[in-house]
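Reviewing the structure listed below.
With one protein chain removed, the remaining protein chains of the complex are shown where they sit.
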Amino acid sequence: MATLTIILTDGPYISECAEMAVKIAKAALVHHRVNIFLYLDAVHIPKGGQNPVHFVNIGRLFEELASNGATIRACPRCAAARGYQAAEGVCQEYLPGIRITSLYDLAEMLKESDKVIALSR
Amino acid sequence: MATLTIILTDGPYISECAEMAVKIAKAALVHHRVNIFLYLDAVHIPKGGQNPVHFVNIGRLFEELASNGATIRACPRCAAARGYQAAEGVCQEYLPGIRITSLYDLAEMLKESDKVIALSR
Amino acid sequence: MEHNRQLHSDAKGSRVDIFLLTKSPFSERARFCMRLISRSENAVLYLAGDGVYMLLEEALENLPLNRIVACQEDLEARGVQAKDKTVVPVDFYERLVEDAMNEESKLYAF
Amino acid sequence: MEHNRQLHSDAKGSRVDIFLLTKSPFSERARFCMRLISRSENAVLYLAGDGVYMLLEEALENLPLNRIVACQEDLEARGVQAKDKTVVPVDFYERLVEDAMNEESKLYAF
Amino acid sequence: MRSVFYMLDAAPYGSEKAYGLLNAAAVSIKMNVIVGLYADGVYLALAGQDSRALGVPNLSDIIYAYPEMRVIAHEPSLAKRGLFSQSLIERVELVDDEKFIEEAVASDSVIAL
Partner (left out) sequence: MRSVFYMLDAAPYGSEKAYGLLNAAAVSIKMNVIVGLYADGVYLALAGQDSRALGVPNLSDIIYAYPEMRVIAHEPSLAKRGLFSQSLIERVELVDDEKFIEEAVASDSVIAL
């Protein structure tokens, strides 16, 4: 069992990145540990209430990933700037399982990782 | 008095576009009508609760523009996908003065405009 | 008022093309913008954001431009020096809007 | 298991470089990715998203690649035909992960 | 404003830009609308797009759904990307660099999203 860290910087729907990340993470979770760090615009991904008409619901996919064991963390500076406040890591506007923690978590994730994938448009 | 329409597609903080739009709109409002259409990721701009540490609060700037007479509308498809629901154009999560209406408003804005500026990264 | 006169005195024909460029020089948008300028008979270029990096390009000098106006805070942030002929006004956005909204002008933004 | 064997049989040295490219061919990222591939002794290229447009580039044939694997749904959406030597598996992401997470491989994503 | 030139310079599907631009063009058809495919935007001209498995709207279908929308593609961009040897959507009109620029300049506004 190895560890994969995925770094995202795009929000949902604006690019294919979030969806690709889900496909990669799903495949990786079968045999490996998966970390996902949501950075810059990617902090919008776990927002609740997403209701896309012609696209798959990206938020739900990340919620599922978290419940399937992926560790998903968001950058607090990026999140606060964009209007997501957290108390002890928990943001009321976020879907369950995804926490707003610290940018240092990114460094920790990288240190413990065997492989890294950053996706952005 | 002429009419300027500004079209935005980036969210706040990720690029300079939103802030430039504010500077242009402020200058234009002195003598002209200003429309702003928030499209794609730009529907994140009016989200309440923004708390940037090292940057100016973009949401507040747009709230000010609206109260100074700019007509600011957001795309309903883009907004719904990203988790912003509106009842009769009003979204509880949005700052006052900015409404989620219809993509046809973009066409109407363009038709009645003398000049258009689209800003994106 | 004085500024308006300046705009009109620029004009060889009746129309002035106002270009607002906020993209860096090697982006597709900047290149397209340069192409449009190269065939304009009466062009004024406003540089803001990453558009101010255009001032590092020698190609800029060969374009038929009546005036280049650059945004001071964007220049300063990036450490870009304005060239001799570049106008760096304190009221960049006011001037941009005045030129852009003029009836005689056509506005392009990239 | 069989697939793992395939990865190892690719290997001239011990290490395999796995490249995941999701950017279109003329992006700076794609070009950088091609540069890295050109100096790799043992490269496998996974194309997803706009990366599948690479299959329209003749330059791809001159790169030292052991294998090119393309994502079927991304090809179909874009109307891009896979070339003869391109592998288009039904389980693109499973294969990508298997190759990428292999101890003997180094992963690059652009 | 009576005419709009929407310039698409991003590849379809990888980002929402193409979809967004086509939707904006579609609601604008009471004006004269040109969609100008430029740089990576010309990938939209590829025939045979089938986005069902990807689970997103088919962008070439949007072009066919709005015949009022004139769609032109910049030949040098197509050539650079090897698209002349590919089947292209019939609805897309190929124009040279000069003509592409002319169409942009002839419109009341140019909008690049």
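The chains carry the letters A, B, C, D and E, assigned in the order they are written, with residues numbered from 1 in each.
The definition used in the following text is that contacts are C-beta pairs under 8 Å (C-beta built on N, C-alpha and C of every residue); 3 or more make two chains touch, one makes a residue touch a chain.
Here the structure is a predicted model, which is why all the values come from computation and not from measurement.
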| item | value |
| --- | --- |
| Neighbouring shown chains of the undisplayed chain, as defined at the top | A, B, C, D |
| Option touching the unshown chain, where C:19, C:32 or C:53 are the choices | C:53 |
| Sites on chain C contacted by the missing partner chain, in the whole complex | 22-26, 49-50, 53, 56-58, 72-74, 76-80 |
| Residues from chain B at the interface with the omitted partner, ascending | 13-16, 54-56, 121 |
| Missing-chain contacts mapped onto chain A | 7, 9, 39-40, 77-78, 103-104, 106-107, 110-116, 118, 120 |
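One rule holds in what follows: only the chains that are shown with their structure count from here on.
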| item | value |
| --- | --- |
| Chains touching both chain B and chain D, listed by label | A, E |
| Those chains which touch chain E and also touch chain B | A, C |
| Separation of chain A from chain D, taking each centre as the mean of its C-alpha atoms, in whole Å | 25 |
| Junction residues of chain A, two or more chains touched | 13-14, 16, 55 |
| Residues of chain C whose C-beta touches two or more other chains | 107, 109 |
